[in-house]
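A single protein chain has been omitted from the complex, and every remaining protein chain is retained in its original position.
Moving on to chain A:
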Amino acid sequence: MTIKRKKVFSSLTKSKFQESDCIKFFCGTRHLIFWILFIKEEIKLFKEKTLCENLNKMSFFGRFVEAGRIVLITFGKYADKIAVIVDILDQNRVLIDGPSTVNGIPRHVISLKWVSLTNFKIDIKRGAKLDEVEKKFKEEKIEEQWNKTSLAKKLKLKDMRAKMTDFDRFKLGFAKSKRKAILGAEIKRLMKEKK
């Protein structure tokens, strides 16, 4: 049964579908109705596939889970760092690499839930080795490009704020109060002038 199904589907993908094709593969009149229904289902799926491809061409979606896509890791040990997708395991998991010589992020499997796609991409093949990934990563200057983005800057600020010591916090508050005093005096002066 399954072998016959594959043959039918391949005929659909290869050339223009002809209703006569299905009859070649079925063996008895009592199975005829079943087969016709089955083929109609396959046609429907085929049409859906091409619709999807058309959508991609119209680029409603710009960021794909693919080998070479730069991702931002949002949870776990390597949170707020970028890595490269090297291979795709299944619907939910991908194999990523720092590259480890650049980032310190080793090649490991991560769930797509822990990751968010970025606009950046490098041209590598599935399962590319570390030196190739590293080479392309440095060529494209991904890290520089990423650091320019506003999200990267925000994450850096967030990190800095979390690392502030008691003295740093004091200096920040002290500077803010000084600034407030200067601004306040200036505003007061301007208000007086207005009157």
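As a convention for this text, a contact is a pair of C-beta atoms (placed from the backbone, for glycine too) under 8 Å apart; a residue touches a chain by one contact, two chains touch by 3 or more; residues count from 1.
By our rule, contacts and distances are computed from a predicted model.
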"Sodium/hydrogen exchanger", "60S ribosomal protein L6", "Beta-hexosaminidase" or "Signal peptidase complex subunit 3" - which is the UniProt name of the missing chain: "60S ribosomal protein L6"
Residue in contact with the excluded chain [from A:K77, A:K148, A:K163 or A:K192]: A:K163
Which residue of A:K154, A:K171 or A:R189 touches the chain not shown here: A:K171
On chain A, residues whose C-beta touches the chain left out of the figure: 162-167, 169-171, 174
